[in-house]
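Accompanying notes for the structure given below.
Left out: one protein chain. Kept in place: all the others.
Let's look at chain A:
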Amino acid sequence: MSEIGTSTPVPSSAPAVEVDGLTKRFGARTAFEDVSFAVQYGEVFGFLGPNGAGKTTTVRTLGTLLEPTSGRATVAGLELRPDNGVEIRRRIAVMPEAPGLYLRLSVAENLEFFAGLYELDDRRARIERALRAVNLTDRADELCRTLSKGLRQRVGLARALLSDPRVLFLDEPTSGLDPVAAREVHDLIETLRSRGVTIFLTTHRLAEAERLCDRVAIMNTTLRLIGSPAELRDRLFSKSVELRVREPLPDPERVLGALPGVESWSAGPDAAGTYLLAVADPDQAASAVARAVVDAGADLLALTPSRHSLEDVYLQLIDTDVEASSR
């Protein structure tokens, strides 16, 4: 029996999802506007943004639940058009934020229903495979109303995996889960990624996106930024090294100002004896800085490259938006 994510052949060159100038309005309200991006097959693509940024509406639009107001998109090789709706939905799976299970039915009965809606052959085998993928084989006969929130989320994932979708849309899959349950979902997404499943992941959890996603897009009605987490960090923050010495340097400009690879320096904001150095390459600069500080007779306490997280990138971007909108 094949494993989840390995049985659906996918075209290699065309993107799994390609969006060009897509806009969705509800009357006068704009949910998202002029959004363009592409997701390659086998990629885990993170879709980030504050509440009301248009993330879920984008997923619903790409999942053919909502019709775009303007723009074009291709999903799983098919143009997003009304007459392609059924075929697109056959090729994708969407797991909404709330798993939406029939609580009076058992886990297996829920999956059996959806297997019927996808007109799947060998349903029993597929259900077993999906349950095995989320470690729920022993819960197949339990009613969904008796399951914890984390287990329900896993049933929702199993349901999304049933049809071996070419593109899997996960809308906040760890929302409301405790850390252990969230980690189980992360592990599952990593397993799916290793098997080449294309995942479009909407999330609020920036650490989750940083850990799981090959690339992320940050939305705030319009697409603000797109790239790998490392690219986004580089784009928004200059690289720097933080230097800590026991006593403040008597003439820091003499010690730090002319070092190769150090573009500029400033005194650290928190404590005397701390300096922030803007550098081109933190690794190269660090050894030169260490030598210079020791040669100057100072006691070196720490020399650390500054690490900006995806959260820093996100907050920087959203803060900019908030400032711009308040002007």
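Operating definition for what follows: a residue touches a chain if its C-beta (ideal position, glycine included) is under 8 Å from a C-beta of that chain, and two chains touch if they have at least 3 such contacts; residues count from 1.
In the analysis below, contacts and distances are computed from a predicted model.
The complex appears with one chain absent; UniProt names that chain "ABC transporter permease subunit" among the candidates "Hemerythrin domain-containing protein", "ABC transporter permease subunit", "tRNA 2-thiouridine synthesizing protein B" or "Carbon monoxide dehydrogenase". In the complete assembly, the contact with the undisplayed chain comes from A:116, out of A:52, A:116 or A:250.
Among the residues A:72, A:90, A:211 or A:244, only A:90 touches the chain that is left out of the figure.
Across A:22, A:35 or A:101, the single residue that touches the chain missing here is A:101. With the whole complex as reference, residues 26-27, 57, 60, 63-67, 80, 82-83, 85-87, 89-90, 92-96, 98-105, 109, 112-119, 156, 159 of chain A touch the missing chain.
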